[in-house]
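What you see is the complex with one protein chain gone and the rest in place.
Per-chain numbering from 1; labels A and B assigned in written order.
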Amino acid sequence: MNQQRRDALRITTVLGLAVAAGILKPSEAFASDWNKNAFETKTLADTVKALGGVSAATSKDVVIVAPDIAENGAVVPVGVTSSLPNVQQIAILVEKNPSVLSGNFMIPAGTEANVSTRVKMGQTSNVHALVKADGKWLVATKEIKVTLGGCGG
Amino acid sequence: MADPMRVRATEAAGVTEVKILMKHDMETGLRKDAAGKVIPAHFIQMLTVRHKDKEVFVAQLGPSISKDPFVSFKFKGAVKGDKISVSWTDNKNDKRTDEATVV
Partner (left out) sequence: MRRLILKSAVVSALALLVGAPALAAGEVKVVYHLSEGLDQASRTLGNIRNHLDADPSAKIVVVGHGDGILFMIEGAKNRNGQAYDAPVGALASRGVEFRVCNNTLTARSIPANKVLLDAKVVQSGVAEVARLQAKEGYAYLHP
C-alpha cells in the first residue's frame, strides 16, 4: 500500500473512531461543503463576498428564465443559462427572502451552464443570477411579481 | 433512508438532461405550527450527482428552495444505458441515494 493510501486510511480510522466514541458527529467528521456563511447573507454584495468574490459585474451573457408573474409564491420556476465559456458556479438569490441565497450550483467541466430549479418567494422581489466564469463573477437580475392565486382559471 | 427521489436522465446528441424531484419538507425554521410553536428548520443542504465515479453536478441548497425540491441540469459524456447516482444530505444528517439509467 502506498504512503498516501496509508495516510488516508489512518485519518479515516481516527475520524471513524472519534465518531464511534461520540466525540465527533458524522457530519462534522466527513466535512460538509455547505457554505453556511453564504446562506446567511442578506444582500447580493455580501453573497458575492461569502462565495469568495469581490464584486459582480452585470452581464447580458447571464440569462434568467422565469415568469414575469408567479401566481404561487411557494413554487416559482427559475432557470439560469449562460453562453460564457468555463462557467464554474451558478447561484440564485431571491433578494427579499429571509434566506436570500436559494441555491449554489457547482458546474464541473463537461456540465452545461444551464440549471433550473423551483424557489419560494415571499413577495414580489428581484431575483439575481450570479455566475462565476473563468474566476470572474457576473450577475443578471429579473424582477418576479408574486400574486395570490385567483378563483378558477 | 428518506423517501425516494424521482430521477429522469435523457440523452440526445451527446447531452444528457437530468431532472430530479426530491421528497422533502424544506422547512425554513421560520414557520409556526397551529399551537404557535416554531417548526424547526429541516432542509436538504447538499445534492451530488455522479456518473462513473465523476461528480457531474453538486448543488448546495437552502431553505428558499421549494418544498419537494426540483433541480434540472445537463452534462456531456454519458451514453444510453449508463447509470447515474444521485445523493442528498440534509441539515439533520438524513440522507437518500437513488440511481437512474440514462435513456
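Here is the rule we go by: a contact is a pair of C-beta atoms (placed from the backbone, for glycine too) under 8 Å apart; a residue touches a chain by one contact, two chains touch by 3 or more.
Computed from a prediction, not measured in an experiment: that's the story for all the values here.
K.L.:
Could you run through the displayed chains and say which ones the absent chain touches?
P.N.:
The chain that is not shown touches these displayed chains: A, B.
K.L.:
In the whole complex, what residues of chain B lie against the chain that is missing from view?
P.N.:
Per the touch rule, chain B residues meeting the hidden chain are 6, 8, 10, 19, 21, 66-68, 70, 103.
K.L.:
Can you list where chain A touches the absent chain?
P.N.:
67, 70-72, 74-77, 118, 149-153
Here, only the chains that are shown with their structure count from here on.
K.L.:
Under the definition above, what is the set of chain A residues touching chain B in their complex?
P.N.:
Touching chain B: residues 25-27, 32-35, 38-39, 74-76, 79, 94, 97-108, 110-112, 114-120 of chain A.
K.L.:
So in the complex, the part of chain B that touches chain A is made up of which residues?
P.N.:
These residues of chain B touch chain A: 15, 26, 28, 30, 45-46, 54-67, 69-77, 89, 93.
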